[in-house]
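Only one protein chain is missing; all other protein chains are in place.
Lettered A, B, C, D and E in written order, each chain numbered from 1.
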Amino acid sequence: MILPILLIFSLLSSTSNAAVQDFCVADLASPDTPSGFACKKPAAVTVNDFVFSGLGAGGNTSNIIKAAVTPAFADKFAGVNGLGISMARLDLAVGGVIPMHTHPGGSEVLVVISGSICAGFISSSDNKVYFKSLKKGDIMVFPRGLLHFQINAGGTPALAFVSFSSERPGLQILDFALFANDLPSEIIEMTTFLDDAQVKKLKGVLGGTG
Amino acid sequence: MILPILLIFSLLSSTSNAAVQDFCVADLASPDTPSGFACKKPAAVTVNDFVFSGLGAGGNTSNIIKAAVTPAFADKFAGVNGLGISMARLDLAVGGVIPMHTHPGGSEVLVVISGSICAGFISSSDNKVYFKSLKKGDIMVFPRGLLHFQINAGGTPALAFVSFSSERPGLQILDFALFANDLPSEIIEMTTFLDDAQVKKLKGVLGGTG
Amino acid sequence: MILPILLIFSLLSSTSNAAVQDFCVADLASPDTPSGFACKKPAAVTVNDFVFSGLGAGGNTSNIIKAAVTPAFADKFAGVNGLGISMARLDLAVGGVIPMHTHPGGSEVLVVISGSICAGFISSSDNKVYFKSLKKGDIMVFPRGLLHFQINAGGTPALAFVSFSSERPGLQILDFALFANDLPSEIIEMTTFLDDAQVKKLKGVLGGTG
Amino acid sequence: MILPILLIFSLLSSTSNAAVQDFCVADLASPDTPSGFACKKPAAVTVNDFVFSGLGAGGNTSNIIKAAVTPAFADKFAGVNGLGISMARLDLAVGGVIPMHTHPGGSEVLVVISGSICAGFISSSDNKVYFKSLKKGDIMVFPRGLLHFQINAGGTPALAFVSFSSERPGLQILDFALFANDLPSEIIEMTTFLDDAQVKKLKGVLGGTG
Amino acid sequence: MILPILLIFSLLSSTSNAAVQDFCVADLASPDTPSGFACKKPAAVTVNDFVFSGLGAGGNTSNIIKAAVTPAFADKFAGVNGLGISMARLDLAVGGVIPMHTHPGGSEVLVVISGSICAGFISSSDNKVYFKSLKKGDIMVFPRGLLHFQINAGGTPALAFVSFSSERPGLQILDFALFANDLPSEIIEMTTFLDDAQVKKLKGVLGGTG
Partner (left out) sequence: MILPILLIFSLLSSTSNAAVQDFCVADLASPDTPSGFACKKPAAVTVNDFVFSGLGAGGNTSNIIKAAVTPAFADKFAGVNGLGISMARLDLAVGGVIPMHTHPGGSEVLVVISGSICAGFISSSDNKVYFKSLKKGDIMVFPRGLLHFQINAGGTPALAFVSFSSERPGLQILDFALFANDLPSEIIEMTTFLDDAQVKKLKGVLGGTG
């Protein structure tokens, strides 16, 4: 009885590994493309490509924002390449803040694991602010590309996991985009209406030049 | 100085609410479409549409699988409609199992919050099994449409959150698909090679007829 | 000879209007969906749905930014609904500025019709600034979701047309998102590192409260 | 043992019908949208929505092209709505021809069931023609939007089934687009370089005016 | 008159082969990506890349399921790469069965060419079974990712062609996924509720270990 079954096995599975693209584990050494990294050869793929342990430990929050973001995007977590999903871990010490930022490439959902977090986003059509204090177990969605923020709203450290509708959602932090590069202060001031002193102060803090 | 600014405000914002589709909160009373539910009127949208508290409490695990899945898909969590992302909560008591299942419409990432979970999926091309025991903080991705499972791998209850690359990923549990409906036993047996006694036993347990 | 041809005409065209979705002109009175507005009945569609004359005249630049944006998104230009493209007109008087902004839903290409424009965007990965002075006939692309700006770089008025890879790309102007709503100053300050005086000054100018 | 199982059944299936969008059977009486027709209520869906018998009989080939196209697009075959696939049947009597045409919305694969068919398409980049005589069992793909044709290449009637990568691929037959409407002859001649006599002759045959 | 035309020819066709991506014939020797295989150089493409004759002959049905599936996915039929469509041939001898399976990556339409076939699928939301006996010329659609099957319903061999809304839809046959690999029996039993004897019997037949 085994032989005939093996026969259909080979027939039905003439669908080779190449034909079925269940997944495309990122091969970071290969060319990048608009749809993601080229795929690792199927024979080289193991379960460890689909598991990532880098979010197990809290990020270092001994910094001025008292917070840390630890991403598991496709360059770190090769198994999500091409699958349209990824994660990150947020640690907020007491007083911690994830500053105003956007993800140009995807929407985000956040789940509070411990502590409480005040989170919000701003719509583009009418500049309306949607924000709320979230407690343990609450989830919140931040639509793609909109400015948003998270603040520790309690007296204890807060932990959250966030997921994205893209394996490479991007992260544009407003202050870094404006003040941590060589964008001339004159241009910043013209395009943001910020005062020269304010711009120069933040450039000083964030290492910007120009 | 205020007046002229307000002028450009109105000009620049002539982009009305209708033109900018930052989000499309599901209006469950409106027609469903291939791209999701029709949108709630913008004026009726509040921050509560983007926040969901239903995952805060554990599901009831006093059942035969000693586990519970609590979803936050677009019909429960209206804010994710059209955004390509959603979540669910998994509770696994000691000995708990999320049975073999697929999500026809999306990939999944799982993060272990407490306890340990043995999770795995089976590829379609070569029937290879990828499974591993995950500890707290580990994340694992399950590619779209593939059979997968989660089992409490420790001596304590386990908790995980899962996210999907779709706001309505679907959930097809193998045993319910086969044994909890009126699919004639003869067809089940022909298409699964299962023995008649096995099929009838599980139909009995799961309430299937035919 | 005419009769038989008409016969195949009817046969080949048994593909009714409903089956072929060449276009879906927006019916603004119908429900909005994640994929766009519901479609006008085919019989009601005319060539005027596909033509828009509202970009023919310059916007009013007698305002503090000495500039105007006139959009032709799906709510104004119903014919682009569902087609993944739209346009807008930029008028920049001498000294005019389109302030720092993003389009959450699409990439943009700009073509300079007259005058010269200094335009730039900031990447999210390394906060690198890409900016250049553009002359008449130059085109520049601004990738989806990234902060960008346009400044009149010459001594004469400048005119540009911009196109988007979405019929509803959105427009989030940084200053309006931060200072033209009721987002509490304390939150703005925590999430942007801006000084309280700066925040209050701009709220005053832009009509923000809180 | 049955009771507890039913308990998890209800828990796991708290994923309601609305949340899982396995399919969206077209409700032709509801609004059309860019992503397809609105969905029939799940309770009204039956297996007959997913089965179509209209391709069982050959189309009438007693016409000048000695051929017939019988489509099963979403307006006829409601079950494919939103699923990105559809079919049609081609009947070619001896000497039959499916004239030069495009499908604006999708790629096509053709399988020859009986007879032989000469089929081809023209690439847009270099106007290169790809054509071949196909025998029973051969399949050929026609990339999206490109001009293509099918001709009975043998001495017996030919039958083929074609599938499309869209549930509403459209069908633009060149001669009908040019000569079966009120497009002024002068414009046709300017934009096609065809002679006035040729244009008027074909308008006469196909019922065009202007 | 020829020279000026050639001039515009070169102008209009300054759109080089590289710019117009009518198709992307799979180059199996190049890297695979999330969007499909890298493309063959345009100069190497011939009409034979778009035609496949491998479905002309019936598969071998001298096996336990008395059936054969012969796919024409992108690894065999290079021309469909990137076009979102592919085909396969189903041969069912008398008593033949295509066992319960899913296609993780696409929806399917089936057309019966000869014989009769009982086909069905199971929805994920409510485990409802949709099945029907199909006769010659009938078509049926199977939505993406759902469990489905086909059984010869008559006294003669049956032939069907199936098309997919993906050039690499995948094929996950339930029995092979469960019993033809090294997934430990204990895990299978916990996640499917099948009896140990049943699992071991089918592992024996299908060559599974563990």
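The definition used in the following text is that a contact is a pair of C-beta atoms (placed from the backbone, for glycine too) under 8 Å apart; a residue touches a chain by one contact, two chains touch by 3 or more.
These figures come from a predicted structure and were not determined experimentally.
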item: Touch partners, limited to displayed chains, of the chain removed from view; value: A, C, D, E
item: In chain E, positions touching the absent partner; value: 1-2, 4-9, 11-16, 18-22, 24, 27, 30-31, 33-39, 81-82
item: Touch residues of chain D, complete complex, unshown partner; value: 97-100, 102-105, 118, 120, 122, 124-125, 127-129, 131, 143-147, 149, 151, 170-172, 174-178, 180-183, 187, 190-195, 198, 201-202, 205
item: Missing-chain contacts mapped onto chain C; value: 13, 15-17, 19-20, 22-23, 42, 46-48, 50-53, 55-57, 72, 77, 79-80, 83-87, 106-109, 111, 113, 120-121, 123-127, 130-132, 134-146, 161, 163-165
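To be clear about the criterion, only the chains that are shown with their structure count from here on.
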item: Pair joined by more contacting C-beta pairs (B-C or A-C); value: A-C
item: Averaged-CA centre spacing for the pair chain C and chain B, given as whole angstrom; value: 34
item: CA centroid of chain A to CA centroid of chain C, Å; value: 26
item: Touching two or more other chains - residues of chain B; value: 13, 15-16, 19-20, 22, 31, 33-37, 104-105, 120, 124-125, 127, 131, 143-146, 170-171, 176, 180, 205
item: Pairwise chain contacts under the document criterion; value: A-B, A-C, A-E, B-C, B-D, B-E, C-D, D-E
